[in-house]
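Contents: one structure, followed by commentary.
Heads up, one of the protein chains got dropped from this complex, but the rest are sitting where they should.
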Amino acid sequence: MDYEWQKAQPGDLAQLVGLSHKNFIIRLTPGDRLQTHRGILYHDDLIGIPWGSEVSSHLGSSFFLLQPALSDLIKETKRTTQIIFPKDIGFILITMGIGPGSRVLEAGTGSGAMTTALAFAVGEQGHVTTYELRPEMQQLAQKNLSRLGLQDRVTFILRDIGDGFNERGVDALFMDIPRPEDYIPQVRTTLKPGGFFGCIVPTVNQIERLLNALQREDFAFVEICEIMLRYYKPTAERLRPTDRMVAHTGYLVFARPIITSGKALEPKTLDDELS
Amino acid sequence: MDYEWQKAQPGDLAQLVGLSHKNFIIRLTPGDRLQTHRGILYHDDLIGIPWGSEVSSHLGSSFFLLQPALSDLIKETKRTTQIIFPKDIGFILITMGIGPGSRVLEAGTGSGAMTTALAFAVGEQGHVTTYELRPEMQQLAQKNLSRLGLQDRVTFILRDIGDGFNERGVDALFMDIPRPEDYIPQVRTTLKPGGFFGCIVPTVNQIERLLNALQREDFAFVEICEIMLRYYKPTAERLRPTDRMVAHTGYLVFARPIITSGKALEPKTLDDELS
Amino acid sequence: MDYEWQKAQPGDLAQLVGLSHKNFIIRLTPGDRLQTHRGILYHDDLIGIPWGSEVSSHLGSSFFLLQPALSDLIKETKRTTQIIFPKDIGFILITMGIGPGSRVLEAGTGSGAMTTALAFAVGEQGHVTTYELRPEMQQLAQKNLSRLGLQDRVTFILRDIGDGFNERGVDALFMDIPRPEDYIPQVRTTLKPGGFFGCIVPTVNQIERLLNALQREDFAFVEICEIMLRYYKPTAERLRPTDRMVAHTGYLVFARPIITSGKALEPKTLDDELS
Partner (left out) sequence: MDYEWQKAQPGDLAQLVGLSHKNFIIRLTPGDRLQTHRGILYHDDLIGIPWGSEVSSHLGSSFFLLQPALSDLIKETKRTTQIIFPKDIGFILITMGIGPGSRVLEAGTGSGAMTTALAFAVGEQGHVTTYELRPEMQQLAQKNLSRLGLQDRVTFILRDIGDGFNERGVDALFMDIPRPEDYIPQVRTTLKPGGFFGCIVPTVNQIERLLNALQREDFAFVEICEIMLRYYKPTAERLRPTDRMVAHTGYLVFARPIITSGKALEPKTLDDELS
């Protein structure tokens, strides 16, 4: 019996992970070859063998043939700017209700790392529309998405969002731009009432300005958080965290546009909830 | 013009969030009513009004009508055991490549919080098979999944996984049971080579035993981590973290079953990568 | 042979720690008694027995007789305001060069928790001068210091520090007041050039204003940090962190007044140092 689903097929995305853990993500293509600093790997030698197999380059270096997870695709995004980390992306998706069939907006395409995550999560039934101001960034993101075969799920729009979004009644909008506080009226107009707004900002000053802008536009249920991820060395008899870690990527800010009947909102007291 | 997609419809899942932030998740059903300690809300008053609207109970208490995100559904899972937190779930999904169309296995259904997340993420094209030993837990999980309309995406199996899993060539298996280290041979048999194994354990002792078990069964690319989530009080002019936070939920352990050609694997040195 | 130094003596500070870990700090005084919700303990029964001994209240409840550490004294400070936590105090002392013989200034006596720590650390050869605006706070702090026998090491001054400090050429000044940024000129005048300035502030907005004020007054080598302390449950076979922790007490800001020869200071790049 032949477990064909266990074997790498032409057209599959594959990750080659070396012993020194240098990663390469490729699309398996008959006739192609992967050039690494530890030797060449021929796609034809990879097609048809089981996933998880150890393979050797022409110089004898070992690699493992794996299928990449979304977090691997994110980490390997070709970038010219800082990208969002998987630790943040996972929490953003789950907090903003983004999943199969979602129709979401992104402001600030950048290198396309978050666009990739959104396109992956919404599936074939969903759709992502992403706005970017800089043509060269949009082109880079388009190339990154096409490389992963996700381009059909994404509409790329080149525009200053100060001019507003085309869409109305959007379920969820994620923003990763330098001055999010300047575009909250535009966000309010495009988001459906009760929709999900999410944003990542690197500095506390941006949070402060954003909080004021959100209040002016009748957003409520604001949540601000940061996620710290700490790895451990995988050694059973000397188990301990790694020596260093990422201390900061950005603050996550979430909010919902509401329709009040005039009453002021009592501020949310998270401490009460936690205790 | 009527934006019908902006309005709550019969059959929709809805979340009513009070000013004191007590949440209620309901399925909108003509004729039904929601009884709260702050008064009654009639579904018929909610159906047809825009999402995000402020509504009043018969005692005059304010609530907002929102669509719940996956993280809300998770937090509101009816439970008799500790459930996995959204901060961990988001990272697990993204690290294990779980998305629309995935076919995944879960060991340890519990109250069904993670089952809910998996069922949500795989979409209508995907499927979740979940194993549980205790009939009363399985029934609770089934009820929780049905309440959310996700039951068709899940196969519930009542069995001691010591007897093995039915499936072969599985893409991803997530485990949340007291002694995961005892079932790694069974995991190895059901997972496809190169597949994704993930696990959450509360104690360091469990990590140690699990690491040894994974090594015995030729798993590699082991990653151990923990996620700390810190909230901030959303006040622009006095911005600061909340006073208290969750210090620990569990350690996440990820690994991949591989097919070695005999060579020993050099241990992964995360510090080198990070520096 | 009699190890008298191992036994509790009249006049000693003692801590009685119950099995439910309710702490009582007393000064052992012949004839006195300690009333607890779990019964009475007579000082005469405690004097003369070895430290570390288990003793019983008249209701049969167990307590252990221990000598308190500085951190215990801090935690048991009678307070009407938030006090500084031991995790922060230890780092402040070591970073500001405060030890035996130091002469230090404190602005914001409050309940006297930090005053206690300073008085303890500078020893009999050192001295602490502490300023406070509110008479009732000063009295509480004086009472707290006297209870611990540390009052001779401290000069209490009741004054608005907007009117300046009396001292000149001070080695170290620590500040815990609501608007530290308003008093940096006064700090500059009292501190000796190159001296140690330290401050704790709860919000990020305060850091921002303080940074600007420090720059205007020629302070350099500014360091801002926060300390997170996580406890573990002391169970060998189920070792794991506690479920909850303190998420935030305050941000620590340190700086040194310098005498520049005119050149602008290149900002310190901590990341470079750390990597």
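Lettered A, B and C in written order, each chain numbered from 1.
Here is the rule we use: a residue touches a chain if its C-beta (ideal position, glycine included) is under 8 Å from a C-beta of that chain, and two chains touch if they have at least 3 such contacts.
Keep in mind it's a predicted model, so treat the numbers as computed, not measured.
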- Message: In the whole complex, not just what's shown, which of A:13, A:133 or A:245 touches the removed chain?
- Response: A:245
- Looking beyond the chains shown, say which of C:104, C:154 or C:207 touches the absent one. C:207
- Message: Using the document's definition of touch, tell me which of C:11, C:48, C:149 or C:194 contacts the absent chain.
- Response: C:194
- Message: For the chain left out of this view, which of B:55, B:133, B:157 or B:204 touches it?
- Response: B:204
- Touch residues of chain B, complete complex, unshown partner: 204-205, 208, 244, 274
- Query: Considering the entire assembly, which residues of chain C contact the chain that has been omitted?
  - Reply: 3, 5-6, 17, 19-21, 50-54, 56, 62, 64-71, 74, 86-87, 89-97, 99-101, 117, 120-126, 168-169, 171, 192-196, 204, 207-209, 211-212, 215, 220-237, 239, 242-246, 251, 256-261, 263, 265-271, 273-275
- chain A residues touching the chain left out here are 202-205, 230-231, 237-248, 275
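As a convention for this text, only the chains that are shown with their structure count from here on.
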- Task: Averaged over CA atoms, how far is the centre of chain B from the centre of chain C? Could you give it in whole Å?
- Result: 43
- Message: From the mean C-alpha coordinate of chain A to that of chain B, what's the distance rounded to whole Å?
- Response: 19
- Which chain A residues reach two or more other chains? 204, 208, 244, 274
